[in-house]
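One protein chain omitted, others in place.
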Amino acid sequence: MIREHGYSHWNGQFIERRLPWWPITRLNLKLAFRKKHFRPVYALSFLPAFFFIVAIYISERIEDFQFMMRGGRAILFEINPNFFKNYLASDFLLFMLILIMVFAAAGLMADDFRFNALILYFSRPLRKRDYLFGKAAVIAFFVLTLTAFPAILFIFIKLLFAGNFSLLKNYPWLPLSIIGYSLFLTIFYCLYALFLSCLSRNSRYVSVMIFAVYVFSDFLYAFFYNWFRQPFLLLLSFKHNLQQVAAFAFGVKPAQPVPWFWSFLVLGLFCLLAGYFILSKIRAVEVIR
Amino acid sequence: MKVEVSHLHFSYGSIKALDDVSLSLEGGATGLLGPNGAGKTTLIKILLGFLRPERGEGRVLGYDILHEPRKIRQLVGYMPEDDCFLPGMDAVTFTAFFGELAGMPRQEAMKRAHEVLFYVGLGEARYRLLETYSAGMRQRLKLAQALVHDPKLLFLDEPTSNLDPQGRMEILELIKDLANGKDIQILLSSHILSDIEMVCKHVIILNRGKVVAQGKIKDLKAMNFRLYELKIKGEREKWLAELAARGCQFEVTEDGLIRLYLPAEINPKEIFIAAFKAGVQIRHFKPSESTLEDFFARAVGVD
Partner (left out) sequence: MKPRIVAEHLSRWYGNVLGLSDVNLEIGPGITGLLGPNGAGKSTLLKLITGQIRPSLGRVTIDGQPVRGRAELFSRLGYCPEQDAFFDGFTGWQFLYWLLRLHHFTEKKAAERTEEMLRLVELEADAHRPIRSYSRGMRQRLKLAQALAHEPEILILDEPLNGLDPLGKRKMIRLIRDFGQEGRLVLVSSHILPEIEALTRQIILIHQGKVFAQGDIHEIRDLIERHPHVVSVRTRDSRRLAAWLIQQPYVVKAYFGENDDNLFVETRDRDKFFHFLLELVAEGRIEIEEITSPDDNLQAVFDYLIGKP
């Protein structure tokens, strides 16, 4: 038997994947983790989770930690929905997610446009929705591992340390809030990052935009608030909008006297527009020149 | 028939890109020719299911182009004209990735990626980052990703664009090898007629959305059995004078090529005899045939 030089055929079978978009997600996750500066940023984002777990522990053994309590400090160690809201909508976490987007998501669409890869994708039996979902799943991975996953873990740890189900008995809707809000964050970050990634062919510009738009929106709010002192100006800031919605999700009084629903609408509108733009960008390119 | 379309119509707004196009591809390699805007790219897009024709239908590899485009894409390999790749990875990852997206299991895609990369000549370079690849290597990479899922049909769009003479020859050799393999049918869309002549047995010519000619290249290049082209070494006056005296007509081009028309009663052997007597060496002797380019020009209806 001799192996002939030259082209040989493949005698395998095609498979029907349950998740046709999975190779895309897997590849982009690998690429993200290969980036040198990404790994420490991702690791750093787990720091608050770590501290919150410690806080849960402390809250159970409050007597042992009398020395830590100074009046209002006690509130921090009370494990209630506010605790979860503080974790999921903390300035730090929201910001770190933006940084993660900068490293892991900037090139998701931009590189495909720049290097003309879309035609390669779509000459496969791949639906548009699979392509987009595969890209979004990369972002969803990072958001969920930093939001829903730790938060649910907190519940387990609390139940473990408390030795009873009082947390769930008091707030039975808590897991739902966590998952709901995490999904909301996921959808927002996916659309935010993919939208900005569609705007330019240069992933560096997109990185800058991801960072700058978020920070600038907050700056705008602070700037105008300084002049006009009107609370509704918070609608300018992505961060504050996200936090307002979080407040509603966890049944907590929002930080500003602005109805959470407006924040939800603003963000919803943004997401719709972003989604529409992304779809039209894909459509324009899918039909090759 | 691996590809059959009938009565395809497609318009971009008011511009009719395809006007009642019907064709079927024979086996082997077929060239797709046409002036810019003739509808070549539109035709390929429709075959791949990127565009829906207004009217008409077609089947590629037995699947309906209107209703089963994704099945078609699984069985077709497409090598686009423009540069396309993904940064940050090596050729194996790249090729295997697209194999997976075509529906291959992960391990199979990996194995096959290595094989295909060796076949196209990128074996040594397959672990290098794609950003470091030269233009010729990128073309081969495009061919590799088109072949990884072992397609039955290959669409090649300007496969030799931007390549230097060596690169061109190498890609053409690869395509010829594939075409000779008999199991893969190739549709080659190109502006370079000599490429098509080298690789393809059949050709389809489109102009303004219509098929103006199709057939075997050999048949389309008309043979004119009484007309010969010759190149010689030596003094040609006496020899040509003698032939003229026997009723031949000739013209000499600026390159020194002699076009000789032989009347019916004279045997071509006489040309050689006369040359031998006159001390003229015939170094090139060919029954004249029109070039594919001439045929193309005529088919498209220009001067």
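Chains: A and B, in written order; residue numbering restarts at 1 for each.
Rule of thumb we're sticking to: contacts are C-beta pairs under 8 Å (C-beta built on N, C-alpha and C of every residue); 3 or more make two chains touch, one makes a residue touch a chain.
Note that the coordinates shown come from a computational prediction; the quantities given were computed from them, not determined experimentally.
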* Asked: Taking the complete complex into account, which shown chains does the hidden chain touch?
  -> B
* Structure fact -> Touch with the missing chain holds, among B:124, B:237 or B:255, for B:255
* Sole contact to the chain not displayed, among B:11, B:24, B:194 or B:290 -> B:194
* **Residues in chain B touching the chain absent from view** => 33-38, 134-136, 161-169, 191-194, 233, 255, 269, 272-273, 275-277, 281-287, 293, 296-297, 300, 302
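Criterion: only the chains that are shown with their structure count from here on.
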* Any idea how many Å lie between the Cα centroids of chain A and chain B? -> 50
* Residues of chain B touching chain A in their complex? -> 41, 45, 48, 50-51, 70-71, 73-74, 76, 78, 80, 82-89, 93, 97-98, 100-106, 108, 112, 115, 119, 145, 147, 149-150, 177-178, 181, 183-184
* chain B partner contacts - residues on chain A that touch it in the complex -> 6-10, 12, 14-17, 20, 23-24, 27, 31, 34, 107, 111-112, 115-117, 119-127, 286-289
